[in-house]
Structures are given as structure tokens and as C-alpha cells.
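Here the complex is missing a single protein chain, while all its other protein chains stay put.
The block that comes next holds chain A.
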Amino acid sequence: MDETVAEYIRRTVLKIPRDEIKSMLQKWGFLSEAQLQTINFHQIKDNISQEVVHLCEENSADIKQAAVLDIIYNHIYANKRMWSVYQMQKTAGEEPEIFDLQTFKKKFKRLLLSALENVTINFREYEDNAIWIRVAWGTPYTKPNQYKPSYVVYHSQTPYVFISASVLKSNLPLLCQALLVASNYHDIREMELRSHSLNSLKDIVFKKKQYCISSQLSSCFFSSFFSAVDVRIIQENRSEKERIQRVTREIFGDGPQPQLEFAQYKLETMFKSDPKMEVLDKKEPFRCLVKFSSPHLLESLRSLAPAGMADAPLSPLLTCITQKARNNFKIKEKKSSFPESCVSP
């Protein structure tokens, strides 16, 4: 077995938390159950990985098989990577596609291999029709770098692709081209939507859980919320609190919000100040970047008004994130009679 493969397997096993190593190796299925029984999973990880490498040598693992273990790890720990969403376009009015996985894989591989000989390509399909693609990139003169692969997650017959590109961004155009050819679309563009939570990104673009019951139905739940409070406490501004709750519920709905870590607004608007103050002598746009960060941005936005920290309803710039499926905005001056800013597409 190649030394680079051995080292790669060793390092991949070291990434896995000790309690999960056994189950991941079982999912991998490369080592037999009998072989797995011989490993002591209670020793330090260094030793566990050495034993795994040793067994893989017995089975003569190659890099493609080792890459499968990497996919399994990244599928479970997808939150460790930053994912971007890309949208593909197709000429309208075509017949509904008969998506054939084998054809997709063949076309994808063929395009990449024709452009670049030194690539390692792996596919793995999951129950929810997600196709995971792992590509390790090399150059015409060097072997693929297995430690900086790109990951693509694609659900067949949808126009959205989730890419966690490696640091080597120069391969992105080639990757996009391969995806277009394989999936039969003709154009791809990056959406302004990024997050560590792959599932949240899927929820936003596939519009799952977007459907919230209309506020008329939910008002019955609302009254029970207030009745749980101690009767001796008198709510002085009850009607205002109710209004805030209602407005928040109308905007955000009842269910959990998708998990985004930031919302970024690049302002290219004019600085509005008292003309006498003359803060800026030149009349040019005041460039400014506003970034909201949070472990769970949308949940924190939802709790702002009820907590009394912001007025309800919140600015539409904040509440449109899920609807517009973006968390990166450019705000330019609106060239019309309204002195408001508009969000550019």
C-alpha cells in the first residue's frame, strides 16, 4: 500500500472523535467485522489509527477507498465546512428530466478527467437522494492533494448545488462546468448564501418548513402562552407585548429557523447628515460594511423584538433573508424620488 495512502488514512482516523471511530469504520465497510474486532478502541487515538492503517495494508487499500472514509466523515461533520449555494439555469420548457445517476457520474468524470488527469473523484449517494461528490485536485505535474478536496452535494432534478470548495479556488470553474454538463443545465451562478449548516441551506433553498400556518390559526396557541404566567403579576403593556408577539410570529413563523452565522450588508449609500455639518466634502457614497454575526442569526433576530431590544416589525432587510435566500447584500442608493435605499439583486 502506498505510503501517502497510509498517511492519509492515519490522519483521517485521527480527525474522528474516539467514540465514533468504530461506527464510522463500520459504515465504511472496507475492514471486515472480524478485523474491526481486533482493534482496541479504548486506547489513545494515535494507536487506534496505527492499527487501522495496519489492517488497511492487509487489505491493500488504495486512495479511492481511503477517500470514501473522508466522505463519510465529512457527511457526518458537514458543519465543519463552509458551504456556498450555486444555482443552475436550464432552458425553460424542456421535458421533465429522466435523471440517471450512472449517466451523471460518467459525464462528470469524463469532463474532469479530460481536462485534468490528476484528480481523484468519488461519489456517494444517501437516502435523501443527496449525491455527495468529492474531488481532490492535482496539476498536470503533481498528484492530487487529498488534504484539500472540494465537496459537492447535489439533489437530482433540482437547480441547486452546494459546494464546499477547497482553498484552491482556481478549480472552481472546471468543477462548475463538469456539474453543468453532467446534470444537463447550461448556466450556473453563485448565490449570495453561505453557511456552515448544510441542512439549513437546503431548508432555505428547497423551501421546506417555510410554510407556516397563518396567524389566524396560531392565535389560539398564543392565548395559552399568557395563561401560564402567575396570576398575581399584572402585565402593564400587555397589548403592546401581544402586538410584538403577533408581528414576530407573522414574520418568522412558528418553527425553528435555518441556521445562518452571519448576514452581511455592503452599503454604497450617501451619508445623510445635516448639510451644515459638512462631514464629507465630496458627494460620494459612504462605503461601509455591516455584518451581523451569531451562532444562530435568525433565532437571535426573532428574539430581538420580544426581548425589547428592537422595534417590531424588524427592518425588512433583516427579515427577507430566508425569503430571498441570501445573506450577503449590496445596498445602493435608489435613483428615484424616494430617498430610500434599495437592495440590488
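Operating definition for what follows: contacts are C-beta pairs under 8 Å (C-beta built on N, C-alpha and C of every residue); 3 or more make two chains touch, one makes a residue touch a chain; residues count from 1.
By our rule, contacts and distances are computed from a predicted model.
J.: Identify the UniProt protein name of the omitted chain, choosing among "Early meiotic induction protein 1", "Centromere protein O", "IBH1-like N-terminal domain-containing protein" or "Exostosin glycosyltransferase 2".
T.: Matching "Early meiotic induction protein 1", "Centromere protein O", "IBH1-like N-terminal domain-containing protein" or "Exostosin glycosyltransferase 2" to the record, the invisible chain is "Centromere protein O".
J.: Identify the residue among A:N129, A:S293 or A:S315 that touches the chain left out of the display.
T.: A:N129
J.: Given that one chain is not shown, which residue among A:S60, A:Q157, A:Q235 or A:S293 touches it?
T.: Looking across A:S60, A:Q157, A:Q235 or A:S293, the contact with the absent chain belongs to A:Q157.
J.: For chain A, which residues touch the unseen chain?
T.: The missing chain touches chain A at positions 92-93, 95-96, 98-102, 125, 129, 155-160, 205-208, 210-211, 214, 216.
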